[in-house]
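Complex shown without one protein chain; remaining protein chains in place.
Chain lettering (A, B and C) follows the sequence in which the chains are written, and residue indices restart at 1 in each chain.
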Amino acid sequence: MLSIDCPQCGPRDHTEFSYGGDARVQRPAADCDDPTVWHDYVYARENPRGVHHELWQHSQGCRSWLELQRHTVTHEITQVRLAVGGSVSGGSR
Amino acid sequence: MLKSYSALAAVPAVWTGAAVHLSELAGLSIWQLDAWQHSERQVCELLADITGLDVAVGASAVSADGVRVLWAGPARYWLVCSEGHAKAYALRAALDVTHGSMNDISDSRCVISLRGPAAEALLQGGVAVDLHPGSYAVQQVLLTALGQHTPITLQRVDHEIFELYVYRSYAQHTLEWLIASAEPFGVSWQTQGM
Amino acid sequence: MIEQPFRLATGGLVDRAQAIDFVYNGTYYKGYQGDSLASALLANGERVLARSFKYHRPRGVFSAGPEEPSALLTVGWGTRREPNALATLQPLYDGLVASSQNCWPSPRFDLGAVNSWFAPLLSAGFYYKTFMWPGHSAWMRFEKIIRKAAGMGEASRAPDPDIYRKSHAFCDVLVVGAGPAGLMAAEAAADTGARVWLVDEQPRLGGQLNRETELIDGLDGHDWAARRVARLQKNDAVTVLANTTVFAAYDNMSFGLVERCGVLQHKPETRQRLWMLRASRVIYATGAIERPLLFADNDRPGVMQANAVRSYNNQYGVSCGHRTLLYTNNDSAYQTAVDLCSSGQAVVGVVDVRAQINPDLAQQMHELGVPVKLATAVQRAKGRQVVAGAELIALDGSGAAVSTVDCDCIAVSGGWSPNVQLHSMVAGMPGFDADLVAMLSRQLPAAYQSVGACSGSYCLQACLEQGALAGASAGDSLGFSGQAAAGFSGQPAAVPMAGKHTLSAVEAFWQPPSAKGKQFVDLQHDVCRSDIAQAHSEGFQSVEHLKRYTTLGMAGDQGRSSNLNALALMAEHRGVEISAVGSTSSRPPVSPVALGVFGGLERGQHFRPYRRSPMQAWHDARGAVLQEAGLWRRPQYYPIGGESLEEAYRREAAHVRQKVGIVDVSSLGKIQINGPDSAEFLHRVYVNNWLKLPVGKARYGVMLREDGMVLDDGTTSRWGEHDYLMTTTTANAGAVMLHLEHLLQVVWPDLRVRISSVTEQWAGMAVAGPNSRELLQACVTGLDLSNESFPFMAVAEAQIGEVPVRLLRISFSGELAYEVYAPANHGQSVWEAIMRAGEIHDIMPYGTEALGALRIEKGHVTGNELDGRTTLGDVGMAAMANQNKDFIGRMLMRREGLVATDRPVLSGFKSVDPSEPLQAGAILLRGAEAEVEAEKLGHISSVTFSPALGQHIALGFLQQARQRTGDRLYAVYPLRDHAVEVEVCEPCFLDPEGGRTRA
Partner (left out) sequence: MSYSAFSLFRHALTGNRHWPRAWRDPAPKKRYQVIIVGGGGHGLATAYYLAKEHGIRDIAVLEKGYLGGGNVGRNTTIVRSNYLLDGNAPFYELSMKLWEKLSLELNYNVMYSSRGVLNLAHSKGQFDAFARRGNSMRLNGIDAELLSREEVQASVPHLDFSAQARFPIFGGLCQPRGGTARHDAVAWGYARAADQLGVDLIQNCEVSGFLRENGAIVGVQSNRGEIRADKIGLAVAGNSSVVAALAGLERLPIESHVLQAFVTEAYKPFLDTVVTFGAGHFYVSQSDKGGLVFGGDIDGYNSYAQRGSLAVAEDVITAGLAIFPQLGRLKLLRNWGGIMDMSMDGSPIICKTEQPGLYLNAGWCYGGFKATPASGWCFAHTIATDQPHPLSAAFSLDRFSRGYAIDEKGVGPVPGHH
């Protein structure tokens, strides 16, 4: 089980969180009309075997969206910060 | 005024021991204050001004004279007081809409008090956060879950006294779970005469 | 009959003053307090307890612990019986009932034993090579027969009546295992002031100390252990649990523990408890188990671990045989000989494969009068049902003839295997240590320590020292200074003294002489040495292939006592080192765990929370039939008399159109939106325009996912300058909230908007029907409900019986209708007030079924239509989107596939015979025949009888629907061999101009 150190609430079991996937995708600008950019935003994903930048929401806690750096083999979490103002992601969550 | 109904009215009284006493704290008002990203300080100052409490930015909980301010998430606070408390209305009147908003969410939560030597162990059955007094101090508020499916707000009011704010629709299920879980310790639940 | 013929006259840690009655295979027996079921059965001379999995060979007790492969019994009776219980780990209690499994009529005489005649055919992987003929379904026929032979114990068919509980737990230092190493570790850690958990799976703490005879600080080992335990139990910061297995280690130092608290009763208050423990440091002190040596018929009851024989002798005061032969490749078995002799048992000899042993040992044996045969091996166990002798063969190459020894117990020691299952779950594979002849986990991350026998230290003194050091350093590393403990010097705790003894010298001995008869490597799965040879010759040579092909190590004991022997055999076949063969992975659980404990109290009705509406009590009192809606249960209809669903909803729906009805809509998601940028936010979230919604008005909106599919729809109303209330569907309430929070926090953090879920704050009810205005005007104060002052889509605050309520003039039913939102605690009384006021208007409550009928008549969509694959265009709302702004889904909704003209779109349908019902899930075809590959034109999504139209109608999706209006098609339902002729019509069946709504 993962333990995520929420900057607002302290270390919590990952079961209190909802996963949001790749944190590196960026919603294109409001005036962007390039379909490939939009396709990549919604469908193309980093999926590294190694450190992954990813979003989690503390949905059963303070409801903050967080950005984590987590290793996808050891599951070690090396950074947690509020996602506020940071990168964005797509799809319905 | 029309009658108010408790979400826990259907749960019959229980007495199998005194290690945990469960009761409903009815008649509380819960006001939710939300600040915008950069106005949290102003909102806290206002809260401090009107309640007379020492509300620091991000403070977990402060209380006095039946008025309580609880941290409820980033830049979000709950003012918990008795129903119709003048301070709540004063605060509402004084809050500048460019700093934040204030909503009455009293009916959205049911508040269950747990007291007794086994209260901590009982809650630990469902809460995945360390409740040992060394890590969870008196006054502190936790936004967490009971089991994997019920979000709750929990405050340790005293060493052996906890107050659990649970969504109203989950309240009866939660109380039934608490009573069943507390069986090995001995538990009492007194329905409010409503 | 003599009572307990194999019970020693004295000795053991059992309480002879407390005799215990128990039943085994229908017969009463006696044992003592402190016995395990295995020790009590052995004391009573019961040696054949079970039949083996594949060949139905007789089996008895092999070990004295959790590694037991053979003595699996069913314990308890009726719904409380537990199949496959380990007799070695089950403490005896008064009234315990146990029985043998996998045999008929009895373990001693078992008809299933015919299997062993076919043994050569049942070699490794035989089922892959046959049962394929005749015909394609040959396997199905053979399978039926094979399944009859499957399985060991029998599961109860009735629900498990016992209670299981779960709890989270936290500590600074977890110590797994309460042998000498674990006890010292726990004590030293506790002395630093850390919060410590000490856990052991045995009923009695002390580990090997209960089995051995070594002295510690001049005390008997078990006595020393008992004192340490007592001291630890006095410390508030220490939790000590017996009968508790740490069954798994997970990421981030979390552990699964199962406490068998009810193990001493047939009908306990709580049977077991799951502890979900998080520790900052862990110290593994899990000990080691003894491996067998291979020889022919080594599965005969009476062939046991030497250490188990010692344990039955010392801990339980039970003799495992009248004439015991020891067979070993290391020193530790000699301890068994010593202990047996000192309790007056006959040891017929020690057979040691080594050519040389420590002279002290030889001397000791000589003094005891125990003959030692060096460079000799046991080649075969004799005896048909139980051991009756042993055939020995000299290993010195002299070709010395085989000799025979009379014995009824062969106590075997093939060396020790450290218990590293937990270590390996997170730290990776253990490696082979050639000196210790064992698999060891050497490299553990800093927070993990391994001490005592599980780290390869078999000397008691070393175990104590390592434990003390590990405990202190764990506490230290967490910053505990030791102040909490009086007398703590900052140094490791004083280590008690145990008698020094030399380390156990062990010599690898993997290739026993071959002899006629099966040599069992994995006793529980009946995997033999020949199976391993066969796997090798067929190319199943990697450990994982070996395991999977032969099923070695895949039984309940997970090959604890067999894996290394098998790996060694494979290494030999392949001509490589054992270290090159590797080992299979260790997985949770370390030993089998009852499923019930994972469920805890979340069973039956408490499997998931039941979310109740504020008006639930009213619905219940009114006899509403409830319908599952996620975690909610909503009134589906309110039957009067013996009404059926069909009758009730038609009545309810008709009534709404004619008079007035009320429906509970509290489960709809409600989201409070505040802040100066709220309008802009809504404008970006919904496809339509939101910048100009005035205060006091509501608007319908549709939101998309970023991929252009409809996410949800609902109305949002504006209550103040910066104050909006959004409603969502019941099903999507959570998803929409998450979506909006994501947008606000991550995508557009600069928007000054705060949202919060207020679903629970408001009880919601819709009052609908031509009489609704008149009715509500009679009970609402503070608001003029006339069409002029409160038109369609207006919203306002008012009171009902002094309760402040919110009124919204919106309509899902297509009638003149209002939604009333009251603070939840007053929901029921407001509902009741409306019912009272409605009496003269003949108000009637209606459920979701009638609600469905009404909305289908209007062509309004719900989850049946918005199934996550629907575009705006599919539901005829493409025009609603404002393409001149950015909104979620704007770009991807334009993709080719989403705007293709052959997409089925929302349409209405009537059955051509108006009395013929339609069914949701039917497929639309041109013809009535359900022909395979017939062109599917669409499907029916929602159906109802429309009281207003007096006929059955439906909504659905149809290709080119608008061109097909008036066409006749078939709604085909091959699952029931059914087809209904339908006429295509507009999706809105009633009042398309909306006159009723606006009346």
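What we mean here is this: a residue touches a chain if its C-beta (ideal position, glycine included) is under 8 Å from a C-beta of that chain, and two chains touch if they have at least 3 such contacts.
Here the structure is a predicted model, which is why all the values come from computation and not from measurement.
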item: Contact partner of the left-out chain, one of C:S156, C:Q799 or C:N882; value: C:S156
item: Touch criterion as defined above, residue of C:F6, C:Y610 or C:W690 at the omitted chain; value: C:Y610
item: Among C:K30, C:R108, C:R227 or C:R895, the residue in touch with the chain that has been omitted; value: C:R895
item: Identified contact with the non-displayed chain, of C:C103, C:A248, C:A333 or C:I662; value: C:A248
item: Absent-chain contact - pick from C:Y32, C:F62 or C:Y164; value: C:Y164
item: Those residues of chain C which, in the complete complex, touch the missing chain; value: 53, 79-84, 120-121, 123-124, 126-133, 136-140, 143, 146-148, 150-160, 162, 164, 166, 248, 250-251, 254, 256, 274, 276, 425, 530-531, 533-534, 537-540, 542, 544-545, 548-549, 551, 554-556, 558, 585, 587-589, 592-596, 598-600, 602-608, 610, 627-629, 705-709, 711, 863-864, 867-869, 892, 895-900, 919-923, 925, 930-934, 936, 939, 972-976
item: Sites on chain B contacted by the missing partner chain, in the whole complex; value: 148
item: Hidden partner interface residues of chain A, rising order; value: 1-2, 13-15, 19, 21-22, 35-36, 39-40, 42-49, 52, 54, 56, 70, 72-75, 90-93
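The rule is short, and it goes like this: only the chains that are shown with their structure count from here on.
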item: Interchain centroid distance [CA atoms averaged], chain B/chain C, Å; value: 32
item: Residues of chain C engaged with two or more neighbouring chains; value: 276, 278, 749
item: For chain B, residues that touch 2 or more chains besides their own; value: 37, 128-129
item: Sites on chain B touched by chain A in the complex; value: 37, 73-74, 128-129, 142-145, 148, 151
item: Chain C-touching residues of chain A, taken from the complex the two chains share; value: 1-3, 18, 20, 27-28, 30-33, 35, 38-39, 41-42, 55, 57, 59, 63-65, 75, 82-93
item: List of chain B residues in touch with chain C within their complex; value: 1-7, 9-10, 32, 34-37, 75-76, 97-98, 100-101, 103-109, 121, 124-130, 132, 134-135, 147, 149-150, 167-174, 176-177, 180-181, 183-184
